[in-house]
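Please see the structure below; I have some questions.
Of the protein chains in this complex, one is absent; all others appear in place.
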Amino acid sequence: MSNVGARKSRGRVTGWLKIRGYSIEKVMYLVQRISGLMIVGFLLWHLLDTNQAYLLITELQILFGVIIIFHALNGVRLVLAEYGFIVGKPIRAVYPYKFTTLRGLQRLSVALVIVVFIILTAIWILNIVGVIG
Amino acid sequence: MKVTFKIFRFNPAVDSSPRWSVYEVEVDKSATILDALLKIKENIDPTLTLRYSCRQAVCGSCGMVINGKERLACFTRVLELNSNMITIEPLKNFPVIKDLVTDFTELFVKEKTIKPYIIRRDLEEMMKPVGMYLQKEEETLSYLQFAECIECGLCVSACPTVSIDRLFLTPMVLNKAYRFSIDPRDEGFEERLSIIDSEHGCWRCHFALACSNVCPKGIDPGKSIQYLKNMITSHSLLELFLGRTKKKKKTELLERPHISSEPEI
Partner (left out) sequence: MRESVKMLLHYITGVLILITGAIHVLSGHFEAYGLIKSAELYSINKLIFLASILYHALNGVRVVLIEFVPKRWFTDSITLVLIIIGLAFFIYTSLLIF
């Protein structure tokens, strides 16, 4: 594989960010990765800055709560998906084609993640703002 | 109906940067993108370069990015896109040879590394067959969907991981690896393991499903890759903790005594 990648191809990095034309799973992949990196930054801060003065800033607290909630929920879905538990059985590829990964249990799990995410986010924000809890 | 085509033009030998050509073509209800492109080539601009062969979604040579999504030119009708302005580019993540033609060499080099063929251990049996391996329906179904790949490269162009990691094996190759590893006749899973279970192997797939979104043959590479991960994980766990691996369920041998090993003359 000596000349692999030796010549320039189109669509590097822009292809990574391109969302139009694909389904919601690609958006979730992007958000999962970006939220993960943000959490790493937050973690370093948390471990090194023992005063934890940032905890006093409400907006930061809300932001990190929200991204952690998303990352955790979507992470559980990804574990189930990546070990092949919710992607559907192999079927016959006859026209019109059905993609079991884009429907059924997998799609249901996406919807579930989004719904639970919205509920938990609402609880979190209301809790911080002090309406409940 | 008149439709405008905006087509990517680039000849690396002459041009320093790509340019766009605009053509107007009269199309009818049944015309595919490929028909329209050939019409342009025949009647307006003979320098337009494209690759095609079968015109019926079998050979996998006419993949291109049409209106921002990877599609086969011969398998997409112009009017089904519902737009007066159709943008056509070559596939992403491939070097451009000229205009809409892309270079698949790298991809096929990667494909070769995973040994995309059935591997058998018992040479004796292969040289002197005593019967036949008749597959049951469920045995066939375990790989049939994934065997339909025409190597068009649409999934490779769509995959977000390929776009940043050029060493990633690509969905097409990983789908192939699963198709052969799960085949009840195959015994080569361990031989492929060092490639597909490496840093740039199947674990760099992050289930973005862009590949399943564009596959024109209903393969669903997003599904086969996740099954491949499952297969690899249970294999390496068994090896790690029990020091042995599970015997794969193989197709039963139906003895056919009348098959003689000596060729009849």
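Letters A and B name the chains as they come in the text, with residue numbers starting at 1 for each one.
By definition in this document, a contact is a pair of C-beta atoms (placed from the backbone, for glycine too) under 8 Å apart; a residue touches a chain by one contact, two chains touch by 3 or more.
Everything numeric in this text was worked out from a predicted model, so none of it was measured.
Among B:28, B:122, B:137 or B:199, the one in contact with the hidden chain is B:199. Even with one chain removed from view, chain A keeps its contact list with that chain: residues 5, 33, 36-37, 39-40, 43, 47, 50, 72, 75-76, 79, 82. Residues of chain B that touch the chain left out of view are 161, 164-168, 197-201, 203-204, 229, 232-233, 235-237, 240.
Simple rule for what comes next: only the chains that are shown with their structure count from here on.
One simple way to say how far apart two chains are is to compare their mean CA positions; for chain A and chain B this gives 27 Å. Interface of chain A with chain B (complex): residues 1, 3-5, 7-16, 18, 20-23, 25-26, 28-30, 32-33, 78, 81-84, 87-88, 90-95, 97-102. In the complex of the two chains, the chain B residues touching chain A come out as 68-69, 89-90, 92-96, 103, 105-106, 109-110, 113, 141-146, 148, 157-164, 166-167, 206-210, 212-215, 217-220, 222-224, 226-227, 229-230, 233.
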